[in-house]
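Okay, here's the structure, questions in a sec.
Missing here is one protein chain; the remaining ones are kept as they sit in the complex.
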Amino acid sequence: GCGGGEEKKEAPKDAASDVIKIGVFEPLTGTNAAGGEMTVEGIKLANQLFPEVLGKKVELIIVDNKSEKQEAANAVERLVSKDKVDIIIGSYGSSLSMAGGPIAKDAGVSVIGCSPTNPAVTLGNDYYFRVCFIDPFQGTVMANYAVEKLGAKTAAIIQDVQQDYSVGLNNYFEKSFKQLTGNDNAIVAKVNYNTGDKDFSSQLTSIKSKNPDVIFAPGNFLESGILVEKARELGITAPILGGDTWEAEEFLNRVKNTKDIYFSTHFDSENPVTEMSTKFMEEYQKAYPDKQVNAFGALGFDTYILALDAITRAGSTDQQAIRDAIAATQNFQGATGMITLDANGDATKTAIIKKVVDGKFAYEGKVEPK
Amino acid sequence: MAKVNISNMLQTDNITMQFGGIRAVSNLSLNIKPNQIVGLIGPNGAGKTTAFNMITGVYKPTTGKITFNDHDITGLKPNKITELGIARTFQNIRLFSSMSVLENVMLSKHVRLKATPFEAILGLPRYTRTRKKHYEECMELLEQVQLADLADEKAISLPYGKQRRLEIARALATQPGMILLDEPAAGMNPQESLELMEFIAKIRDEFNLTVLMIEHHMEVVMGICEHILVLDHGETLAQGTPEEIQNNQKVIEAYLGAVDESA
Amino acid sequence: MNGEIFLQSLANGISLGSLYALIAIGYTMVYGILRLINFAHADLLMVAAYVAFYGIILFTLPWWMAFVIAILVTALLGVSIEKVAYRPLRNAPRISVLISAIGVSFLLENLGIVAIGARPKSFPRPEEVVWNITIGDISFLSLTVIIPVVTIIFLVAVTYMVNKTKTGIAMRAVSRDFETASLMAVDVNRVISTTFAVGSGLAAVGGIMWSLQYPQIDPLMGVFPGLKCFIAAVMGGIGSIPGAMLGGFILGMGEVFLVALMPELSGYRDAFAFVLLIFILLFKPSGILGKNVVEKV
Amino acid sequence: MDSRQRIKSFLTVGLLVLSCILLYFAQDSLSSFNTRILNLAAIFIILGVSMNLVLGFTGMFSLGHAGFMCVGAYVSAILTMSPESKEMIYFMEPIIPPLANIHWPVLPAILMSGVVAAFFGFIIGFPALRLRDDYLAIATLGFGEIIRIIVTNTISITNGSLGLKNIPSIKSLWLYWGFAIVTILVVKRLINSSWGYAFKAIRDNEIAAEAMGIDIFKHKLMSFTIGAFFAGIAGALMGHLITSVDPTMFRFLFTFQILLIIVLGGLGSLTGSVIAAVGVTVMMEVLRFVEQPMNLLGLTIPGIPGMRMVIFSLLLLFVILYYRQGLMGTREFNWDWILDKIGVKRGQSKGVKLDG
Partner (left out) sequence: MLKIEDLHVYYGGIHALKGISLEVPENKVVTLVGANGAGKSTTLRAVSALVQPANGKISFRGEDITKTKTADIVKKGITLVPEGRRIFANLTVLENLKMGAYARNDKAGIKKDMDDIFQMFPRLKEREWQAAGTLSGGEQQMLAIGRALMSRPSLLMMDEPSLGLAPLMVKEVFKIIKDIHGKGMTILLIEQNATAALQVADYGYVLETGNIVLQGSGKELVANEDVKNAYLGKAH
């Protein structure tokens, strides 16, 4: 700025403060509200199970970012400078995370993201971490799976051009797929749609005519559910592949009676990767009996317990110590798997491949990180 | 007078206006000399307002040509025609409702402003000077039309008669050579109409204007027009001096009605 | 493009186009009378969908009964919205009414989020209504046939009402001049309420059809069809009922064929809707079948 | 210039000086949260004032503001991001060469955003301004969306939906409020100038305005382009405030938000737009408490997300139904009113504002 001089650090907090504050900024209204809602359910659940750290009560401060960037920035600013939280969790939607990131960084407060998968979120920001894997990894995993397990020689891509998630995954899928098949023309069709679209018939019709071996179509579960259902209605029989966002009840409802639907995700309830997975599953069913377990809830859950773990390891609420503790996370046992954070602050962990079988998500295999 | 064509200020050659199946004006030819007051009369729907609209550029004639001071103005945009010196009033009063009397008149000076918006925003002298000059001209004009003391009133709060006069003043502020008045006396009682008549004669002299007006009040038309043209069904029925028109049998049948004591 | 793709796309286009048309008719009708872009119309779709949803899921009503109730409830809601949020603004500038409409729309959406949560729900598809039809290589849902039929029925009914019945003429008179209409012994409030009841009922039918076609409902579900169908209505000439129908079909078909013919442009699909709209407006400034409202000078 | 005029000029200068002093102290003493809210308010002031020029003063129902913001935000972002950042961020498709190495200082970049947005306004205005009312509204809304969709799809320039980050961050109140004050002054002087009256005349009665010699199209285009210019500036500032941009920020719903501001403040009142811009921005934050769990008489009420928007919608409806003119109607803050109150005599001249 031109006002002059260095950043003003907030006054050090009262060391005798008897609560530890965890700020959460998530989209609870607006276009991303559904994702935010699921994530917060997981965070709240974790908070009920683990309400204390360092002998102090944990206070969750949840603020809505309305799915808008300027609101997300305000929300984070509020958390760091008014509520003076010790650590922040958020946010569903990479662009919202990116709006908040620099503010937390300036204030020296660490943020752990649950599901923002855009690589740019943590790039150049030492204070931003995440418990999910990022787009390049998922895209690559699915390309591998398509070529090696499904024996695909050609693929079609459908992407939601408005979702960085969808665009990102597709980008890496395409690269790997071409590499693995050694064929630069292996992607026979690439079509787009926009968030909120409900009619995919024309895109699918054009893909059908190209007759690809597999279709890769990561995107929001909402659009994807309709898309996949429609694809089958149109008589497309090729396997359809997607990413972790598909692990949602809403998606399942659409594709229940559908064969050959595969996606990568974070954990599996039948084959729990960790003890924490089992625990999460049980508790989740208890807390939300009428809801289906989902990846976002699990990621929210993991973010919270990782935050507590880091604070415990830091032994204090010193901001720098917390940051360093998070950065040093190795083989942390989360509900979604064993989490190790790399130099960028991104999680490297096992990816699970699931398939829809008899109206349920079924475990199909797993892919270890390289 | 020399043989050159200075005699006609406004000339229309066989202008026709067709709306779908309706031919509102057909082959109208007008010749108006400088400083004349000319009346355009005719039954309702004869095409008088339409003729005005063609002259002022609101409609482009389907066929025909309009010349003003030797410029071909056929099909020009209304603002261009105003710039060239034809101003008008409307059959239904159209004042700028949010503005004061003075602002309504000042607006007509906008086209005469020789400065850029930047000069206005920065308040540079060329702009402020012209603006000041225009302001003085407008106040003087309002003085002449006896609206000066109402300069700050909202235009639409004025009584009807004064609104009509303001409309004329606003037209005058564009510094026209010719003014077209569409039923200026409509809605006025006979007494007010007489005053208006005197007013029109006065501005004609003071501003050296040519006037073309549509009017249904015969006492006004016959009182001040030097030449009258009668339209019927879009066609010229007759033209001539007031006396000629008043005694023209066709005009009486189509428009005036048989002589009757009450009118 | 081969014959099969063409036929398939045709089927797709018909079903999307008639759905657009159905909703656009409601828009156009309310606009025609009040000159109001009723933003809340979009959210009425959502309300109808939820009422039908809860009727079937929670109260286990037969689907047709749930649908009828949804239509009635939505019509009632539409009438009440007009009473509360638009009627006091009868003589206000149009922009105020528009803002009021935006306010109502925001309110319905956010109330939806607060009351039922933002997570989408899966709309049930009764087997009697939705089944798969396969003819040769082309397959489509029964809705592809049902929706156009429903749309045409409503088109004919509404056109007849507006043009031929006394209430219809009164509606059009009211649209121009409340005061003078009342001088003709017209009960202006009643005419407007009727308009809203019918318009909202149409929104409800549209909402239900939309949910059957894309069976995922959430509090913001109306926004997208709302905008698209409004575009369709404007394209056809807002205020004109056959125009809405035409606009809906042009938009639906256009979108489907754009993507089918040029898949690489599919990301521009929404832009296409607007480009088409603007293009049409430039040549026909009041839409394809819209009457040019001439202001007589 | 009579003495009253002189007093007014003096007061205006005084107020500007006072705001500088206030800004100076505020810069040093406000928390970063409050600074951010104030800066956001300044951006909304620019948006409100410029949209009011188009909609309130010229009477053009234009809803494309978010699109012009989008243009501005991207122009400034691409011009000011460091080449290294660009290399890092454009990891899917590299940015096209001429843009890759550009690295401008912030101020010229922001001005450039305005210019480019104005250029877009000009180009779009050409076809669009032939339309009126609702048709203009939907067409401009469409253009706004088209801009956004193009930005989403031209990945090698804009990085598509992945958005841009690492835009140089600016926290200084001076920058945001400086631009806000300049916008207010420029627009105020413009609307009080002969052009301003021409705009209002077009709004009041297009046919009569044209008959008085005003080139309707030219003036509409001018107002529209100026509006786009400031929207571009606001977009650029938004980018520097948040330090990242992506196309979804500029959906048409954003335009509605600005529309709400100018209607709440009063169409045709700059003062109203300013008050409403600040009011709404602050209110959105203040109202957050309704979404937090509350402790009422020992009873904990869980926070309900979305309540804030419900209250906000109700508030909006209330204002529009009961204060239909908005807070200020078409009135403006003016010195005359204050001077009359404290009894300074008026000059004799009739009140047309001759300068600004």
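The letters A, B, C and D name the chains in turn, as written, and every chain counts its residues from 1.
The rule is short, and it goes like this: a residue touches a chain if its C-beta (ideal position, glycine included) is under 8 Å from a C-beta of that chain, and two chains touch if they have at least 3 such contacts.
The structure displayed is predicted, hence computed values, not measured ones.
Would you list the chains present here that the left-out chain is in contact with?
Touch partners of the hidden chain, whole complex considered, are B, C.
One chain is left out of this view; which of B:36, B:128, B:174 or B:193 touches it in the full complex?
Touches the omitted chain: B:193.
Consider the whole complex, including the chain that is not shown, and state which of B:91, B:130, B:144 or B:236 touches that chain.
B:91
For the chain that got dropped from the picture, name the residues of chain C it touches.
Residue positions of chain C that touch the missing chain: 166, 169-170, 172-173, 175-177, 179-188, 291, 293-294, 296.
So that we can see where the missing chain sits, which residues of chain B does it touch?
19, 22, 41-46, 49, 91-92, 159-161, 183, 186-194, 216, 218-219, 254-257, 260, 262-263
Heads up, the rule we're going with is that only the chains that are shown with their structure count from here on.
Of the pairs C-D and A-D, which shows more C-beta pairs in contact?
A-D
When the mean CA coordinate of each chain is compared with the mean CA coordinate of the whole protein, which chain is closest?
D
Could you tell me which chain lies farthest from chain D when each chain's centre is the average position of its Cα atoms?
Chain centre farthest from chain D's centre: B.
Centroid of chain A to centroid of chain D, CA atoms only: how many Å?
35
At what distance in angstrom does the C-alpha mean of chain D lie from that of chain B?
42
Residues of chain C touching 2+ other chains?
Within chain C, the residues that touch at least two other chains are 110, 113, 118, 267, 270, 297.
Show the residues in chain D shared as contacts by 2 or more other chains, in ascending order.
Those would be 149, 152-153, 207, 305-306, 309.
Where on chain A is chain C touching in the complex?
28-31, 33-34, 36-38, 161, 189-194, 196-199, 201-203, 205-209, 222, 225-226, 233-235, 250, 253-254
Tell me, which parts of chain D touch chain A in their complex?
Contacts found on chain D: 27-28, 31-33, 36-37, 40, 85, 88-89, 91-92, 149, 152-153, 155, 160-163, 165-166, 169-175, 238, 241-249, 284-285, 288, 291-292, 303, 305-306, 308-309.
Within the complex, which stretch of chain D touches chain C?
Interface residues on chain D, with respect to chain C: 55, 61, 127-128, 130-132, 134-135, 137-139, 141-143, 145-146, 149-150, 152-153, 207, 252, 256, 259-260, 263, 267, 304-307, 309-310, 312-314, 316-317, 320-321, 324.
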